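Let's look at subunit A:
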Amino acid sequence: MFADLLIKLALAGIVFFGVLNLAGLHTWVERKQSAVMQDRIGANRASILGIRLLGLFHPLADAVKMFTKEDFVPANGDRFLHALAPFLSVFFALVAFAGIPFGDRLILGGRVIELQVAKIDGALLYVFAMLSLGVYGVILAGFASRNNYAMMGGLRASAQMLSYEIALGISVVGVVMTFGTLDLQEMVRAQGATLGGIVPRWGIFLQPVAFFVFLTAALAETKRVPFDLPEGESEIIGYFVEYSGMKFGMFFLTDFVETVLVACLATTLFFGGWQVPFLFPDGFHFPWGAAVPVHQWTYILLGVGSFSLKVLTFCWLFMAIRWTLPRFRYDQLMRLGWKILFPIAVANLLVTGAILAILHPGGW
Partner candidate 1 sequence: MPTLTIDGKQVTVEPGTTVIQAAEKLGIFVPRYCYHPGLSIAGNCRICLVEVEKMPKLQIACNTPVADGMVVRTVSEKVNQGRQSVLEFLLINHPLDCPVCDQSGECDLQNFYMAYGLYDPRFREEKVKKAKAVPLGPTVMLDAERCILCSRCVRFTDEISKTGELGIFNRGDQAEIGLYPGKELDNRYSGNVVDICPVGALTDRDFRFKARVWYLSSSPSVCNGCSQGCNIDLHYVLDRPHLANGARVMRVKPRHNPEVNQWWICDEGRYGYKFIDQGRLRQVLHRGTEISWEEALGQMAAGLSGARTEGKQASVAVLASAQLTTEELYLVRKLFVDSLGVAQCSAQVPAKPGTSDDFLMKGDKNPNTAGAELLGLMGSDPARFDLIERALDGQVSALWVFGHDLVELFGEEKVKRLSEKLCQLVFVGSNGNGTSRYAHWVLPSAVYAEKDGTFVNCHGRVQRIVKAFEPLTDSRPEWEILLTLFRRLEIPVPWKGPEEIFAGLGAGIPAFAGMTYEKVGLQGVHVC
Partner candidate 2 sequence: MRRKRELTFWERLYVPEIIRGTWLTSRHFFRNLFLHTAHRFGLLKGIPAAVTFQYPEQPRPLAPRFRSRHRLTAREEGTPRCVGCMLCETVCPARCITIVAGEHPDPNVEKYPVRFDIDLGVCVYCGYCVEVCPEDAIRMDTNILDVAAYSRDGMKLDIHELMDPALRKPLAECKLKFPHRCAIHGGGERGSWEAVYNQTGSDPAGSDPIRG
């Protein structure tokens, strides 16, 4: 019992450590990647003892700044809700990671350890539930600020998040039907096989349409450019206009955590999670018959490495899109969500259902 608790704590610690660091690193990536894309150099001045290290100290400087800044609450704002909102935001974004499997089961001293913080049968539902709860943080922030602009921003944000959740959910239902499970660990395992022995049986190949719908809706869910209307960093005022210091920092952090989360989901659902092509628990089995046996530890590490690599690639992609596309207008945003993504997702669902009905006439 005690050992189980310890193991779970360790897993949670690893995930937290990884996610928070990745989110922190995102602020650096954000600056540097945009700079390199735009033929600039990017922030490189923060230094410790004269060491600049490519501006890697900027996230640290940011954190110090955020914590030392004045924590401002509007005169008529609701102090409690004002403080609660950023916590809710960041909390739900973080706990969602509990459902994400980042490696295959590890057998250690006769004990089977799933490399997933919480082994939940309906992990997908859990993750989506947590993702949906994040909207409370947003609308509370707008409400508690007692500022009309913040309120409008909060309403904009919640409308957007609710709208895109529908497309997001329906696009994922196709994937669920394909793999026949809501358990993300099982879903990843199901992607371990190959199609015709060559192509990995990843979600992207089975559900390409769902992938694009998912990607778009997920971007909207993270409230990043080109879907950053709720925040509107530069001009249209957003729900956290009355936030400063670390409370603002938490909203900022939530954005990056959600980006990582969405990258994790995309990896898990469509890119085989921790799967490495042709790698099975006992080693590589290539289509041409060659086989390379690997040790169990190597296998696990390769899996975790593969998962991480895929997540980082998605993070990079999201960042690239964020610094490439201009922002949507609100009507365009709503039209895209309701009139394009939603019908496509439904159509994808129907087609998937039909194909499944043909392939498995007797059902599962």
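Basis for inclusion: all candidates are chains of the complex that A comes from, given by their letters.
A few comments on the model shown:
Note that contacts are C-beta pairs under 8 Å (C-beta built on N, C-alpha and C of every residue); 3 or more make two chains touch, one makes a residue touch a chain; residues count from 1.
For clarity, every value in this text was computed on a predicted model and none was experimentally measured.
Within this complex, subunit A is touched by candidate 2 out of 1 or 2.
Taken in their complex, subunit A has these residues touching candidate 2: 33, 35-41, 212, 317, 320-321, 323-325.
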